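Beneath this line is the structure, given in structure tokens, with notes to follow.
Not every chain is included here, but those present sit where they belong.
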Amino acid sequence: MFKSKLNKMVYGGDYYPEQWDKSIWEEDMRMFKKAGIDFLRINIFAWALNQRDEITYHFEWLDEVLDYVHGHGMKVCLGTSTGAHPAWMAKKYPDILRVEFDGSKRKFGGRHNSCPNSPTYRKYAAAIAGKLAARYKDHPALELWNISNEFGGACYCDLCEKQFRVWLKERYGTLENVNKAWNTTFWSHSFYDWDEIVAPNKLSEQWGERSTCFQGISLDYSRFNSDSILECYKLEYEAIKQEMPHAVITTNLMGAYKPLDYFKWGKYMDIISWDNYPSIDTPRSYTAMMHDLMRGLKDGKPWLLMEQTPSQQNWQAYNSLKRPGVMRLWSYQAVARGSDSVLFFQMRRSVGACEKFHGAVIEHVGHENTRVFREVSELGHELQKLGETTLDSLYKAKVGIVFDWENWWAVEYSSGPNFALKYVDEVHKYYKALYDQNIQADLIGIDTDLSKYDVVIAPVLYMVKEGYAQRIEEFVQKGGTFVTTFLSGIVNESDLVTLGGYPGELRKVLGIWAEEIDALAPEHTNQIVMKQRYGSLSGTYSCNLLYDLIHSEGADVIAEYGDDFYKGRPVVTVNSFGKGKAWYIASSPDDAFLNGFLKQVCAEKQIAPLLETAEGIEVTQREKDGKSFLFIMNHTKDEQSVELGGIQAIDLLSGEAVHQKMQLAPYGVAIIQKQ
Amino acid sequence: MFKSKLNKMVYGGDYYPEQWDKSIWEEDMRMFKKAGIDFLRINIFAWALNQRDEITYHFEWLDEVLDYVHGHGMKVCLGTSTGAHPAWMAKKYPDILRVEFDGSKRKFGGRHNSCPNSPTYRKYAAAIAGKLAARYKDHPALELWNISNEFGGACYCDLCEKQFRVWLKERYGTLENVNKAWNTTFWSHSFYDWDEIVAPNKLSEQWGERSTCFQGISLDYSRFNSDSILECYKLEYEAIKQEMPHAVITTNLMGAYKPLDYFKWGKYMDIISWDNYPSIDTPRSYTAMMHDLMRGLKDGKPWLLMEQTPSQQNWQAYNSLKRPGVMRLWSYQAVARGSDSVLFFQMRRSVGACEKFHGAVIEHVGHENTRVFREVSELGHELQKLGETTLDSLYKAKVGIVFDWENWWAVEYSSGPNFALKYVDEVHKYYKALYDQNIQADLIGIDTDLSKYDVVIAPVLYMVKEGYAQRIEEFVQKGGTFVTTFLSGIVNESDLVTLGGYPGELRKVLGIWAEEIDALAPEHTNQIVMKQRYGSLSGTYSCNLLYDLIHSEGADVIAEYGDDFYKGRPVVTVNSFGKGKAWYIASSPDDAFLNGFLKQVCAEKQIAPLLETAEGIEVTQREKDGKSFLFIMNHTKDEQSVELGGIQAIDLLSGEAVHQKMQLAPYGVAIIQKQ
């Protein structure tokens, strides 16, 4: 996982000694050791410090830091420092500055501020990455590289516009193909010269982040922008590998971050890492889904929790404290879902600028007599005790939930049928139904091999990419269960409708035809009336948002609409196809329906809950070398009892044996290893 | 009405064969015939296809389309294709691109995107219109021309700014007059040179669409912008007439579309046409008012429903389907109010770009076995059966409701007294009271002859144009009943207050003086306390928004305020003036008041409801050659019974005789012709 083989989960996080007087470093080290901290992420935002003009670099401070922390036994994740460019560079080379969605050219300021197609940015970012690698490749503290920091955003400058045309040429070959892909006979948009194409922003095709006149153009620009930024990542990646072929390289991702197609990024990362910043009211199932999505980017490999706050954020509207025990609980939630690290932003609260109110291991008071430090410290020692036990263990699931960034973009660029439709929310509805029952699922991309799953769920699979329908057919043919929903199978990769009846290429496997799609305000509901009992489902459930009016073409109708002019028409169908089944859910159901539905779907494939628990208890399992580790987490503020059903096992955290039943403290965690 | 005399209402709509492979055309024709479709609107957005550079035109495809559809017996409305300019033109001639309200210069993209004062746009738009006319003037399929498409928007570029100064010179002659009209001694705005005048947008006088420092400047710019766009229409109009003097020319309007003063436009249109896109919760009375407003633009002449969706829109937040029967019902609602066409956008759902989810006669599935096609088809055959019966018949009303675009602009540019005041809503309140009682009304402009009406209602007649007060006085003098409201008679055409006491020039005919105007949040209400019974009115009603504090100067006080420090002061007055009466409603009343009030006002002029019906039933009448056609429409989803009172008549749609009473199916329609 790292350059060296470590014998425990790394523990620590962002450290900015350059913001502090050297006199304070010793105190830092003392407190880190006291807290069991052994891993520091450094040089994240020091570009201006490292490079003062085109040719002058100053790494002496960094030499000193690396040696110093190494001397204190710390391992290091080294940043390339390119997450924010220096002011001098912005002044001399304005090409580095982005143009906003509204067409305005930025000045120096903020971070994540470099145009991804700026020659200046690309040149100097790759250069400094290479120089850092040359200098530190043999440094004994160096375990991991972090390129830039939280890549993101978008640019609409002339350089990007020009490069967009090149990207299009590469993708489509001819202008004729472009015109066809975008259906440009619509609204007089035929392009006769590449240079007539402009970036789609507020000055051209779009009138909002989600509103565009030309879905195809906007969709391609989203792809282009994600690719452009990825290209920046790759340039630094290659510069490092050039000097240090065995370097382990990551960049910290941000969960369901819309502008970047992370499944594409995952391919170029040696290890996935991400920053987890739930707020006090983020559903715990949503956080879990983000962990699973990040794990999915590299097909289930263990990953790193690169950032979380030990106590509070600064950038939310209301930056509440993590309640006592919650930092530990949420740390283990990450580990339970595949993380092999617990890292914080940040080690010491900064004295000024916009993150000074962000929580830190060492608060502004500067000493260790704080609740936060005590909790960090307790967890640190617990992780030391845990050692390498769970390291490199895998999270295994028989259910795959499809998540596709390009589909997300396309669904939400769509003009109609329902502006209230949010792709991630629909995916989360299905995810949550499994989560609430302790059934493990993977979040998978379009390229993921389906054969290892028994159940594949693809909510709102609006865009069906080339070959994907066939792959689903094969999956079902061979016995798999496929579940999809309303508004699926509508378009191809260019957002061109698959003619001949919805759900297009999925029509055959689903055995239905969706004639019309009704859309009503979200507060309006219809009913799902079960025609027969299915698992625990019977009677009536609620649905809303979109309402496909479908005809069965062979599928069995399991439930009907209960209201409106399509009362009595199918709302839930299942089609037998080869050895498998394909489900269609024609509207957006309530939680009660989905819980019962997915429980039974899984049961039919012998996929059982890990444990049956009270609400608020989360259970996951990691496996290694024939051993399994059951993570049991109490997300409630009350003590909870969990039935284990008579096993011979030990709780790795308490060291106690467990059998029939165990008690979990408020926000408590157990890691059960069976004997 | 058209170039030829047709023997039935035209039926069909927007057809874009250029978006499709030619192989599909035959299938189109087959289905059109099956559905009774006989009229196609073509070449609407094909500018880029038609013209590839300054000198190269390609009309061959259009030749083929015209001949092809003609060969299948279709008639055609030919677009001039200038509703969206080609990308090459935007690239070579940036003067064609608009500058937004916020001052940003647009790039290529979207539609309705040409600067109306762009020399390039004017030159090439007129040129292509002329070329099309020269080429197709004798084409047997050609019945009607549609210039551009849904003209609209505004531009604030330098060319517009310069042209604005020329427009001002024409209107005012001297800068001194401009300074006076705008009251520029206020806030140091005196202009000493024409070039000091700038377009009023976010960079100068305005800080929102409705918020301006200088009402006079913004008002004149609204006039200028509407005139500028009209000038574009006229250039194309003249280019066509040059080649084809007997051409029948329209452009599709958009109801109460604020930026364009349609009463001015109507003068230059051979026939009015408009696009009707109600949402699922648009009040049916609002749709009716829009039909009546459009009919009013050419003094009651029959008009064309140019666009409506057969099923759903794509650009609303929630694009619900028209419930079964509703498409037919709403089509007849248009016919019932003067339309001689039923046309759809669009014939076939496009495969890509922003309107692909817009309903169409032929859905993406491509065949005729759809609910939508069946309903379209049924209506098509019904219209064939109806033939020429109702064609060219007139809608006659004795009540006129004044609607004035310039007044609308002025009321809503006003800084104070109440930002919640919306002109169209106030007009609609009065309209709805008549609509709910099946009393016919015309929406009339300031230039409309008043003598043909018995009752004239002018809600919020804030701006009284030169001579209009005298015309109202004459109307009342001769026996007419005039009704107006709070905030009337305040300003002249330059938004300069008529000094000497509100309601200014209307004070004499109304017999009142409004001393003060109180404004409170809309959720606050006061009471209208009737001093005596008036028709069915007695007791107490509610009012809100604005509260004129008036003194009678001869008018009778019919009702008083029931609350606040002006409790007991007049809120409803009526003045006898010559042989007529002039009413003043000093606040914005509830529906109950307005229903009773207008019923009695009409009754006193012997204007009776066409029929007394249950709620949800709409009744109108068209007349021709001594025959009258009573349209009875059921807007509810339940069967309804309508009392006819013992007539000898026939329902043209069912072919059945009707006498005392008839039943209307849910969303049902009848057209009763008396024997």
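Chains: A and B, in written order; residue numbering restarts at 1 for each.
Everything that follows uses one rule, which is that a contact is a pair of C-beta atoms (placed from the backbone, for glycine too) under 8 Å apart; a residue touches a chain by one contact, two chains touch by 3 or more.
Keep in mind that this is a model prediction, so the values were computed, not measured.
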| item | value |
| --- | --- |
| Given 2 visible subunits, total identical subunits the whole complex contains | 3 |
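Keep this in mind: only the chains that are shown with their structure count from here on.
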| item | value |
| --- | --- |
| Superposition rotation for chain A onto chain B, Cα-based, multiple of 5° | 120 |
| Approximate Å spacing (C-alpha centroids) for the pair chain A, chain B | 49 |
| In the complex with chain B, residue positions of chain A that touch it | 102-104, 182-193, 195-200, 202-205, 207, 212-216, 414-420, 491, 494-497, 499-502, 513, 515-521, 549, 565 |
| Chain B residues touching chain A - in the complex, by the definition given at the top | 16, 18-19, 45-49, 52, 81, 83-88, 90-91, 104-111, 280, 311-321, 323-324, 349-358, 363-366, 370-372 |
